[in-house]
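First the structure, which I've put down as structure tokens, then a few questions once you've had a look.
Excluded from the complex is one protein chain; the other protein chains are retained at their positions.
Let's turn to subunit A:
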Amino acid sequence: MKPADMSLSPDPGHGGAVEIAERVHWIGAFDPWLRNFDLVLRTERGTSYNAYVVRGNRGVAVIDTVKAAFSDEFFRRLESVAQYEEIQAIVLNHLEPDHTGALPELLRRAPNARLYLSARAKPMLKGLLHADSLPVTPVITGDTVDLGGRSLSFLTTPCLHWPDTQCTWLEDAGVLFSGDAFGSHVCDARLFDDAVGDFRRDFDYYFAHLMRPFKAHVREALDLIDPLPIRTLAPAHGPVLRETPQYYLRRYRQLAGPAEQPEGRLKRLHVFYLSAYGSTRAMAGVLAAGAESSGLHVSLHDLETCAPDLLIDLVEEADAIAIGSPTINGDAVKPVWDLLSSLNAIELRGKFGAAFGAFGWSGEAVPLIEERLRGLKLRIPLPGVRARLIPTPEELAACRRLGVELAKHLTGKADHRVIDMATLA
């Protein structure tokens, strides 16, 4: 039995290639039963691995391949439109195995092929093929490969969603082969955006899990892509976007933000804490008050009761976060780790962080949180504050100072400090 969307159409091209533009064919593979992708997304509608063939007067280019288990389907479609000897170029828009699984076999079969990939992919290629002498040309924005009468040009668009991602542009046909960007995990044999069922939710969900951590890179890529007269967006997963390619470009603009910042908006601090007996709560309160008195917009959240789904949205738009946890059995408590383990879905670089918490005898929570915040690439310019059991007035004052100093860092008013390396722990 096939999933509903797959049964609506027989295999396109009857197992062969499907033309998507003049002398451009789709030669991908369908994976209707995949239910989880890259360990980070649900794929209840399966997915497809889109690969393409572009024919020029002199030779043929293959753009991306498929996941290894789907190689037979890929080669069957490829053979229906090209001979292996004709393949002059193999373009890899990134090296992830869902698009490079059939590459080793393709290299064996295509004796005249050169690989075209981004400069950042080149050192990674060794990890994929374990070979030293490969016919590879690293390319950057503006480089082209001539297929005879038409040529492919490359756009270096890193981090959509791997460091080595790039897009490939076929000007005469107006086709942008965008790699994972503009993809959706939808397995629908009707293939084109105007033919498949509604997949807007899948498109947005895919963005939220693969592209959201790299919003700034998405915006830079869109700046490169927007001027192109695109007639077809040909991504590496899901529908080929030929009816309204501009809609999907605009949608990425919306999804990639940045969130609107009213003129003169105060810098935002979110304080997240938990407290069994009120000590860490008291610390959170004075820290927040200190930060507010020094010009920050401050919000306090008790992690025991607030809905976890909304938290990463808050952190995404925050300029700083402070996290408070008591030490319980030598660790910070689980809701803190749940929050911290969900933050790799957003951009964190440049944000400030701080930790605080009450403890009884060993106090591991604060240094563990600080270490994790550092690992997440936040800036931690100020040492965390701990208080034993019930905070003393001095300990509360230290917490308040942490808020004040954090505010100074955020507003560029921190005192310049001069220290000797020997004094650093």
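Please note the rule applied: a contact is a pair of C-beta atoms (placed from the backbone, for glycine too) under 8 Å apart; a residue touches a chain by one contact, two chains touch by 3 or more; residues count from 1.
Operating definition for what follows: contacts and distances are computed from a predicted model.
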item	value
Name of the absent chain as recorded in UniProt (options "propane 2-monooxygenase", "Ferredoxin", "Cytochrome b" or "Secreted protein")	"Ferredoxin"
Residue among A:39, A:259 or A:421 that touches the chain left out of view	A:421
Footprint left on subunit A by the chain that the document does not show	119-120, 122-123, 138, 140, 156, 158, 163, 349-350, 374, 377, 379-382, 409, 414-421, 424-425
